[in-house]
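Heads up, one of the protein chains got dropped from this complex, but the rest are sitting where they should.
Right, chain A next:
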Amino acid sequence: MSEDTAAVAAPQSTPVAKESSVAALLASPAGRNTGLVVALVLLCLGGVVTAGDRFADVDNVLTILRLAAVIGVVSVGMTFVITGGGIDLSVGAIVALSSVWATTLATQGIANDTHWIVIVFTALLVGGACGLVNGMLIAYGRVVAFIATLASLAAARGLAEIISNRKTQIVNVPGFAAFFDASVLGVPVLVVIFAVVAVAGWVLLNRTTFGRRTFAVGGNPEAARLAGIDVRRHTVLLYALLGLCCGLAAAMLIARTTTGSATHGGLYELDAIAAVVIGGTLLSGGRGTIAGTVFGVLIFTTLSNVFTLNNLSISAQAVAKGAIIVVAVLLQQRLARRSGA
């Protein structure tokens, strides 16, 4: 519809219509991303101006991307759950639990005896299982998603503390760190993984029946059910998918920090939801964009980088993040209203 408005407005462009066609373009799916690109470019300009070469440095850019990779993988999964009309507050806790479980002495022992990939599988398995539990509770137990995942948040982090005995577990599996520290054509493996997940996520959401069902279930669950879609099963799959993403993120985090810890993934739920929402995914479900989410993640990560380079405190970063979320949402509503009706 927004594209139609743009198409209708453009030909009759008098000086007045010109402005409205710009607004319509900004509100179109491609245009929304343009807005995010502009925001990101401005942020980078800010970085260059204030921090100069320390910002515009290949290593620094790779640092930003490496930091973005972990939360990015979680955010891609979160995009699916939110598009499907749900929410998951337990992602940070799932990352923590997966990281701890995958780095226990027992797991590391098996990994040393066999192959380092055991650590990754364990993280994926734990994450996926947590997501499955969330999904079952929500779809079949009919617990409201907010509450069910709030409970998981508390329980998973608690379990992580019990297993790790509140100690940071250091990883000593040789091949593991080596694999994740490597680069492919100069791009760190972590970043490559993020890119692969993002592309796979885009294809899954926009080109497959699974993605189409996600839009249907999020847009109108009752209509989806009466059209013959198994809404409950699909809901379980969405949370399980997000759980898997959390597991993968945990493995990446273990590699980046060389540790597993019950404190990993702190506030990931907020970062992920914020990235998804400023990316243009509708919090009420039915509309979602992976590209937007990726930009959302990059904007937040670049922001912290610029602030850190300028020796501004974490608290100042938090305030700026909050402001960005508010501005982004206000802007989106404006544009949505213009393109609607």
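Here are some notes:
As a convention for this text, a residue touches a chain if its C-beta (ideal position, glycine included) is under 8 Å from a C-beta of that chain, and two chains touch if they have at least 3 such contacts; residues count from 1.
The rule is simple: contacts and distances are computed from a predicted model.
Among the names given as "Lipid II isoglutaminyl synthase (glutamine-hydrolyzing) subunit MurT", "PadR family transcriptional regulator", "Cation:proton antiporter" or "Monosaccharide ABC transporter ATP-binding protein, CUT2 family", UniProt records the absent chain under the name "Monosaccharide ABC transporter ATP-binding protein, CUT2 family". Here one chain is not drawn; of A:47, A:131, A:265 or A:286, the residue touching it is A:286.
In the complete complex, the hidden chain is touched by one of A:165, A:209 or A:315, namely A:209.
In the complete complex, the residue from A:224, A:241 or A:291 that touches the missing chain is A:224. Across the interface with the omitted chain, chain A contributes residues 1, 3-5, 8-9, 20, 207-210, 212-213, 215-216, 219-220, 222-230, 286-287, 338, 341.
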